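Missing here is one protein chain; the remaining ones are kept as they sit in the complex.
Labels A, B and C are assigned to the chains in the order they are written; within every chain, residues are numbered from 1.
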Amino acid sequence: MILHTVNKSPYADQTLLSCLRAASEKDTLLLIEDGVYGALKGGEYSALVESAAPRILVLAPDLEARGLLDKLSTTIATVDYAGFVELTVTHDKVVSWF
Amino acid sequence: MKSFLIITRRSPYGTSYGKEALDAVLMASAFVPVSLLFLDDGVFQIKQHQDADCIEIKDYSPTFAVLEQYDVKNIYVSASSLQHRGLTEKDLVLDVEVISDARIANLLDTNAVVLSF
Amino acid sequence: MIFSLAVYGSPYTYQSSDSAYQFARELLNQGHEIYRIFFYHDGVYNANRLTIPPQDEINISSRWSSFAGENNIELVVCVASALRRGVLDDSESRRYEKDTHNIEQNFTLSGLGQLIDAGIVSDRLVTFGS
Partner (left out) sequence: MHCIDTDREGYLKDLSDWSADVAVQLAESESLTLTDNHWEVIHLIRDFYMKYKISPTMRVLVRQVRDKLGVEKGRSFHLLTLFPDNPLKRLSKIAGLPKPPNCD
């Protein structure tokens, strides 16, 4: 079980797509920094992210910082830094995509 | 002993990530079993016929040939990364194993530590 | 659990060192141990004590330094990456005949082997890339 982090916007580069290609169903993917743009509703990548096999979460402070709390896709849950730390504990390792 | 997987995802020269990933591989090889995976634009690092001297950057592509001396024998390249970029194994300077996305997922699972660059 | 962090982003250009700091602080809140924070690639600039942000912005290198001092955490800067980018301590400065040095307190220059060691010793190694 792997926790993947992605910190790049899918609108800017392929990092999120690469991560999804390598991630397994049992993994979790946490969108941080500019990665949070991948979690918006009604965007070009929304359908892809909403239907992705691994569970997808978003780091709330990065979302809030960017003024996007009202644009978050309804199917995606958020965590704060406490939740981020807990995820690193409950998964076997962390793989960072940047 | 923990095994390490080092993933190199950036093209050469555009950033120094590729060179610094290779440094990390060589260093890791002294301590732990290490595998190296070329993924995404990382595959361009081992494209044949590089000549970075002409842009006055040190050409580090010859260094890949030293990996064997450093006991780095598990060297993988993503098949889909090659294919998306119109490259084949024949374009590469290194003898590598071309692997599927499923094998990549398996590598991520089976190595204790994954470092990406 | 024992954690180590790797930071690759230059401060003020990338968010990665801010994220790493927030994460590190939360690790301690939850009672985890931080074995080492390793700065590699442009992350070595986090150790430059000569940075001068405007007064209404965070001073990133001194924030790391006090965090490390207060919590007894090792901040290690890859020496090869640092030399290339002009982050020097007193001894490297003398070794390369430079007229000054600029490493922030509580950071130390050491080899890339320290990153590998952090991966071996820690239960989790978390990378903050740029």
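Basically, contacts are C-beta pairs under 8 Å (C-beta built on N, C-alpha and C of every residue); 3 or more make two chains touch, one makes a residue touch a chain.
Not measured: the values here are computed from a predicted model.
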Checklist entry - What chains on display are touched by the one that is not shown? => result B, C
Checklist entry - Out of C:5, C:79 or C:125, which touches the unshown chain? => result C:79
Item to check | Residue in contact with the excluded chain [from C:33, C:74 or C:92] | outcome: C:92
Checklist outcome for this item: The missing chain sits against chain B at residues 26, 30, 58-60, 62-63, 65-66, 69-70
Item to check | Missing-chain contacts mapped onto chain C | outcome: 79-80, 83, 91-92, 95-97, 110-113
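FYI, only the chains that are shown with their structure count from here on.
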Checklist entry - Line, ring, star, complete or other: which describes how these chains touch one another? => result complete
Next on the checklist: Between chain B and chain C, what distance separates the C-alpha centroids? Give it in angstrom.
Outcome noted: 26
Checklist entry - In chain B, which residues are in touch with two or more of the other chains? => result 113, 116
Item to check | Contacts with two or more other chains, residues of chain C listed in rising order | outcome: 8, 125, 127, 129
Next on the checklist: Applying the document's contact rule, which stretches of chain A touch chain B when the two form their complex?
Outcome noted: 2, 14, 18, 21-24, 93, 95-98
Checklist entry - Quick one: in the complex, what on chain B touches chain A? => result 7, 9, 39-40, 80, 101, 104-105, 108-109, 112-114, 116
Item to check | Interface residues, chain B side, partner chain C - complex | outcome: 2, 4, 16-17, 20, 23-24, 27-28, 30-32, 113, 115-117
